[in-house]
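Here it is, the structure in full.
And now, chain A:
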Amino acid sequence: MILLVLILILFFAALLSWIVGVKSHAGSRWIALCSLLLNLGIVTGVWVNHPAGTGRWWYQYRVDWVPHFGISLHLAMDGLSMLMLALTFFLGALSVLISWKEINSRVGFFHFNLLFVLCGITGVFLTMDLFLFYFFWEMMLIPMYFLIGIWGHEHREYAANKFFLFTQAGGLLMLLAILGLYFVHAANTNVYTFDYFDLLNTPMDPAMARWLMLGFLVAFLVKLPAVPFHTWLPDAHTEAPTAGSVVLAGLLLKTGAYGILRFVLPLFPAAAADIAPVAMLLGVIGILYGGMLAYAQTDFKRLIAYTSVSHMGFVLLGAFAFNEIAYQGVVMQMITHGISTGALFIIAGALYERIHTRNIRQMGGLWLRLPMMGSAAMIFVMASLGLPGLGNFVAEFLVLLGSWQANHLLTVLATIGLVVATAYSLRIMQKVFFGPCDRQYNMPDLSGRELVIIIALVIVICWLGFHPQPVLNTSQQNIDYVVR
Partner candidate 1 sequence: MFPALIPLIPFVSALLLMLGWKRLSRIAVTVIGCGSIGLSAFVAVLIAIQFAAGGEQAIVQHAGNWVEAGGFKTGFDLRMDALSVVFVGVITIVGFLIHVYASGYMHEEPDYARFFACMNLFVGAMLTLVMADNLLLLYFGWEGVGLCSYLLIGFWYKDPANNYAARKAFIVTRVGDTAMAIALFMLFQFTGTLRIPEILQSSTHIWSKGDPVITWIALLLLGGAVGKSAQLPLQTWLPDAMAGPTPVSALIHAATMVTAGVYLIARTHTLFELAPDAQITTAVIGAITLVLAGFSALVQTDIKRVLAYSTVSQIGYMFLALGCGAWSAAVFHFVTHAFFKALLFMAAGAVIVALHHEQDLFKMGGLKKQLKGIYWVFLVGCASLAAIPFVTAGFYSKDQIIWLSLSAAGGHTAFWLAALLGALLTGMYTFRLFFLVFYGDLKTHVHHRPGNSMMIPLYILALLSTIAGFIELPHTLGHVTLFSNWLLPVLPAVSVLHDSVAMEWTSQALSAVLALSGIGVAYAWVVWRPKGMSDFLEMPALLWLRGFWSRGWDFDKLYNILLVYPFVYLSRMNKKDLIDKLYTSLAALMQWCHNVLARTQSGLLRWYILGVVLGAVAILSVLIWRIYI
Partner candidate 2 sequence: MIGPAFYIAAAIAVLATIMVITRYNIMHALLYLVVSLLAVAVVLYLYGAPFMAALEVIVYAGAIMVLLIFFVMMLNLGKESAEQEKLWLKPRIWIFPSLLCIILLGELVFLVLQNHQPAAEVKIVDPRAVGMALFGPYILAVELAGMLLMAGIVGAYHLGRQKEKTLHRFLENNEL
Partner candidate 3 sequence: MNVHPTTAGMLLAGVLFVLGLISILVRRDIIFMLLSVEVMLNAAGLAFVVASSHWGTADGQVMFIFILAMAAAEVSVGLALILQLYHQLKTLDSDEAAKMNG
């Protein structure tokens, strides 16, 4: 029941903030913030006192929806979902905070969309019914389209359309695969059901399994995104408002990774194992190619966007390495990437508010004026290049350590990706905060609100870097299951 409450809180808060937003902007903001904080509180509470000894699934909630077709409202939470939800509500609350001053038009509708995206993401992370999964999967799409298309930068419509077309195309393939699985299962067992647990271990012919698996995989690869399906990402990330970028990079991409861990690997273990070298290769190409593209960019947000391509390559690499260390790394990478890239987008947004450009060629020497922002940027840049002591290092190291057991050559190439990461990450510092300062800027350093956001992020990333064990333990059970 608590799981349904999580979704409903966001749903009603979304409607409420829209209605209230007509009269009062601040009211709309406070409603959004409070609902997210409430959810974050609930999830943290669940984390701390989840019922012990219930096995892998902490909570389950199941009500028939359309029993005739085997569709049910089936929600369940395990460690992986819990971690993803905590990340969702944390970043969600931060993205409300970060839009406090940035968004001034149609505030109510903005928060409606934001909460609706988060509601969809929450659903994706919780649902255990494939029909419902597809429902939520599409549900996060449209408000995101509005977020980019209405509150974005100059080329927002192009970016929004591109984002929509790519993810929708992937989603349709997934729908086909879901229906295929549904009928294959029915043909073999005479039970028509969309339920995840029933569909596990569906006996099927290997060729069929491969096609269905590819349907799911392509949808998740588009979302992840992996080369060559990544090209929607830089446009969408660049053009979206800061909160949109944070949600996109921090959460939407994670739904792809989550999908691979939750659906592709358990539903089609044999087919996934067959395709593993290709998938790992795509991951490695993503790491290197994304890094190279990031190095060349002059648009701050676009640069960060491409680093996401590079980082998500590690997720793909680890997910198909088929061992526990790599999976732990993948889960860590999902969380730490959300934090570090989200933070970089927040910094980019804060800079944009001050100097009204995203072109890093026009920046330089900003440390002089913005030492606090510079220090924060330094921390997250170091996180993105994988400095030990920050969360991303643990993640990347575990992924590489695990994938080494699976494939030596690809791991070596991925490790070289760390050098590329160094090159592009330092370029950020170099071009933005260091170097000569041509113009006389007169601008304030981080405001109190921004400071709160940044400090929260810094604390989390350091905590993950020095004491990742709670996270690793939480995802442990789920991973045991996937590995088996």
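The working rule: a contact is a pair of C-beta atoms (placed from the backbone, for glycine too) under 8 Å apart; a residue touches a chain by one contact, two chains touch by 3 or more; residues count from 1.
On how the list was made: all candidates are chains of the complex that A comes from, given by their letters.
Because the structure is predicted, anything quoted here is derived from the model rather than measured.
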Checklist outcome for this item: Complex check, chain A vs 1, 2 or 3: touching candidate is 1
Next on the checklist: Taking the touch rule as given, give the residues of chain A at its contact with candidate 1 in the complex, in rising order.
Outcome noted: 162, 227-228, 230-231, 234, 292-293, 295-298, 323-325, 327-329, 365, 367-368, 371, 375, 378, 382, 387-389, 393-394, 397-398, 400-402, 404-405, 411-412, 415-416, 418-419, 422-423, 426-427, 430, 433-437, 466-469, 472, 479
